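Scroll down for the structure; my scribbles are underneath it.
One chain of protein is taken out of this complex; the other chains stay put.
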């Protein structure tokens, strides 16, 4: 299968290179706007550790909201299910940065993958620490998952977010008005913006995501990152909430738990089979990578991977 | 495994019998209100056809919104993906009978499993036929899936719905105002109300749902009901939209595609493994069976069934 | 003053004739769409009965929502302040036919001048009568107010509304779902559509509106139509709710209680001074007559009429 998989991935990268309608690169901060929309990368790591890559799979990109998966994992490890008193786990039915739902639901964000929810998770991560310590802990965690000490936070991106993130500031202030942000907005957002500024390549990110295909265990070290039940449940939240108001569409077309970021990356998980990352910076109308989604659709069409399929009948 | 599974199911039925907080039985029409909340049934059909049951598994109940799965399947067979021009496939983020979203999104319901979406599906099923013919076709389809000619529509339920269903009439009228209902509201709702009034036992319903665990094939007859890709996609819509505004919660706690009905039933699918039906008429705050959900949670805890889990590691 | 007023009105009609940006004529039913946007009429009746007219002041037009003022007056006479248990009196903050607010506020429309509120008023008017009797009563009431037995309901308009009014049907059904419509939707809407189809000229409508400038008394007959307090309060509701989501704008620019209709008419009241009607079928973005509003703005600029002004300082 390995050779066939490498060949499938190469085919997909080739097909993507020839598509002209590539979506729109995020332009709300300069460092993101500067990424050419011609970029495309894909990395697939199988359960046995084999890694298949194609395209710009070793170019670091801003993982942005994909980092929310790691933030959630870390916060669940710290406070356990008490986290769910401060964040829901339902799809939002609205845009990633909507404030409307917060008013109706008294400052409790619908899920940890919309901005408001991830900001609450950052507030939880901050705990009794200084922002610098918390950011350091997140970085160490992601490096440990990927087994790669070279992973960095892009400070230019973090600073650009801090200068322009008025809407996130409003979300945080608003939740603080309801008592659901416990630290100063500046400190909590400091953690949030740095977490979102993590820069990883497709290969590094697919490595970091392996525990989600392995029932919570880092297959390289054998270390338990989260319990098996919790790994399942993180996958479940990715499935129902991982693509903002395009989560239903992603489940329909791709059929795997996944989390997208505004930098154009998508981390998808085929439990027991593969950890997959695609990257193409142009976004569709819902804010998810246009070619990234298409590439994943091609991949599952050719491999038959889908959590909704009777695999043993393949 | 079979003996163990029977024993698990018997344990669950016993546990459920002793729970006093059973939720609230739907009381908007008399025939539903009359069902005692002491009822509980469960049926699990494995891929090989083995059927395990416990409790009131052979008592017919009103499947209500679970019928929307069969309506969608039939309509996709008639008009194919053109259906998706008239209905979306995103979670709604609001209650099952909300009209708000229809105003913002110009008469296109968010998905085929909220009432508005299912009414559009009924309108599609009506096609050029008379309501009576369409209702007959739906009944024949479900009987064929279950291999059971004794399945009936409960006319008392259908009539009660027609007399009191003002809110559904409003939804239909409203979509008609946007051109998304093509027949008279009376005719379209006639189909809708009769479809919802289908009465099946847990066993019959689990039989009818087998094609969703088998990649679209009826395992008894070998007949293809829908293509394998379409079966996958119906499962995907069930996962993200099958429990109204509690879909995220169900994915998190149970981890299987499922569809609930206000009669207290839930159909859940473990692809390649089992077709599962639970029934307990008391509902939780989101309108889904309270003990039904709990019973499924127990079942997946003890079997490890979850589409989000690396099954081969069991 | 009379001569000066006639001259002001003639000036305004002349100015309006030369304006090319005339808004958009309502086109949801054929009889309204057929009205040329070149039409403009104005009628001003002073407290002493003097009537000044210019333009097409004697051409009957479809008064549409302006009829809601007469419907409210009649219903208050029938059931008194009990009416306010079924309809609020707050501005809506949304479009004239929005259904969203009804969901949040449990089927109680925000005020009697949005469609939903006027439909409830029609339902109240229906009482124990047949629709035909109620329609007859409304017609007699308006004829009596205007002192003109030639006023008619335009049956072509009424029928066109009934054939296409799906959105109003949805509003009615929806309120019926909350128990706030007591008759069948067809009967209640029959009354509503006929009331809206009243056809009056500017002169006739200004005559019909005299009781609102005269503290509730018909100055011609001396008959009390409503109590002085109630006349004041109807004016108050016109001020805050009479122009849908453009009511604040109208109060700001014109400063008189007023009610607009989709046929392009506006009835405005200068208490103790004048009953005013303008008509120009082209509508602005909020659904109010574009030139009608401008003509009223000119009129108050030149006369100083405003309820917000210290009149004795003139």
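Order as written gives the chain letters A, B and C; numbering starts at 1 within each chain.
In this text, a residue touches a chain if its C-beta (ideal position, glycine included) is under 8 Å from a C-beta of that chain, and two chains touch if they have at least 3 such contacts.
Just so it is clear, the structure is predicted and the values come from calculations on it, not from any experiment.
Among the displayed chains, contact with the absent chain in the complete complex occurs for A, C.
When the omitted chain is restored, the residue from A:103, A:133 or A:155 that touches it is A:103. Not every partner is drawn; the one left out touches chain A at residues 98-100, 102-103, 166-167, 169-174, 176-177, 185. Listed by residue number, the positions of chain C touching the unshown chain are 47, 88-94, 101, 110-111, 213-215, 228, 231-233, 235-237, 239-241, 245-249, 251-252, 255, 257, 271-273, 306-313.
Heads up, the rule we're going with is that only the chains that are shown with their structure count from here on.
Each chain gets a centre from the mean of its Cα atoms; for chain B and chain C, those two points are 48 Å apart.
Between the Cα centres of chain A and chain B there is a gap of 31 Å.
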